[in-house]
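Some notes on the structure that comes next.
Only a portion of the chains appears, each positioned as in the full assembly.
Which chain is which? They are A and B, in the order written, and residues in each are numbered from 1.
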């Protein structure tokens, strides 16, 4: 596994050599760095919402950094300001639909932040075409974050939960 | 009128539908696979929903994902474009059940026309000439031999569920028949999951002529003239034009009226295309009907001035057609070239990053594309990256405009079919209008050892 120091060294090299792209893949690891050092970041490539349109759904680039390896569990990039000295897993939505934290409006949520969940435990429901799809955890761990509000629409690959893997 | 349309497609046709919606003041929802995250249709739709991974069976062909995307965004209609789910009676039915309007004909009409044998019978009943042939699937070789003998060789074996040349075999004599039936059934089974085949009279070097129709939900059906699509390679259209040099005004009116009658007979609504073979003696035979927008619709839009996509949306919303048959006038000549990301010689797909994309415009040139400099042509989908449509006062001017446009088009980073189009446009037979579906054979024949050498 690559550690932060190694990443830092690679970033130094990228800067030093004025690279615009760097990609390294080896078993279980993939790193991809892209810099638009010279070119101004192009609107055509960056997926920035069009000035004329207004996205009611979160922009995919911003909302789903774990998009590269959906549909289920992926290693998230450590976020700025967050400690990342433990292994995190992100549960992403395998389908398009509406996210529900409980089986029925009146019922309590399947899970809450801080709870320990077991592999196979139902985390939420995604409703698609009137069907209720139960989304199960693929890991044992502690639930550290819920990204989506109850009743909110989710896209394919959108992240739902973060788990600290035990 | 609709408030929000979900576009269940990608690439240039998704852009085309966004254009139509913007002109009508309708909001749009793009759906996309992970491979298309940075596509223009995602950028320019008002909303966007990722519906699955790159593989189209899990994204663009995924009916539950498309319907869910429409539901979570509150879209009140779905435009399927062409390809993908555009001729899915199932999607049309689910839309009905979910109270989402499907921009296309009713599911029953899609199903009828999707079954080649039933479509043939329906057209025959409506008085449209069809190719002589077996009136339905053929299940035993003896019966086949008798029918083939009555039709007279050559005959063609075709898949009932067919398209794109698969499950199709030309049979020159009686002793080839049994083998041909076997192969065609196997191909059809593999390609469409249904092995049924039928027999038809085979027409040598015919022209492919198709009529564009559009109907509303108030019983009006209008035709927008014909397109000649004889320039095909492996049953894929390369270049289309309107009008066809093979049709006189009189024949156009007669054929058009016959198509309109047939469309009315099956209660056809929305846009559709009726394809015909025109044999060398001038006889027309119905081939099949496509219950969707066609790739080549721009040539018809160009000569008639009718925006077919906007008209589709209007009639789907229940409006009456905005024009009558008498209002349709044909102005000049239009040619479309499909620019594919393919090696023009080996025909091998050429996906990759387009570094430079510059198509000169000028008078009479329309460009439909979702490509641009620094875009990626994905290997997952259709290789068509742009359609260039040239309009001229006459065919000669349209050809000249197409030529200079292709000569001055710069697409770098991938290979395209532009050199092949330039060969076609320079061909004396093409220029004089002497074309048929065998036209492209000459370019293959020029290179007899092409595949061997490449292999």
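Everything below uses one rule, namely that a contact is a pair of C-beta atoms (placed from the backbone, for glycine too) under 8 Å apart; a residue touches a chain by one contact, two chains touch by 3 or more.
All values derive from a computational prediction rather than experimental measurement.
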Per-label copy numbers for the complete complex work out to A x2, B x2
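Definition applied: only the chains that are shown with their structure count from here on.
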Expressed in whole Å, how far the mean CA point of chain A lies from that of chain B is 39
Chain B residues touching chain A in their complex are 34, 37-38, 40, 42-53, 59, 64-65, 67-69, 71-73, 94, 98, 372-375
Within their complex, chain A touches chain B through residues 42-47, 49-50, 52-57, 60-61, 64, 67, 70-71, 95-98, 128-129, 131, 153-158
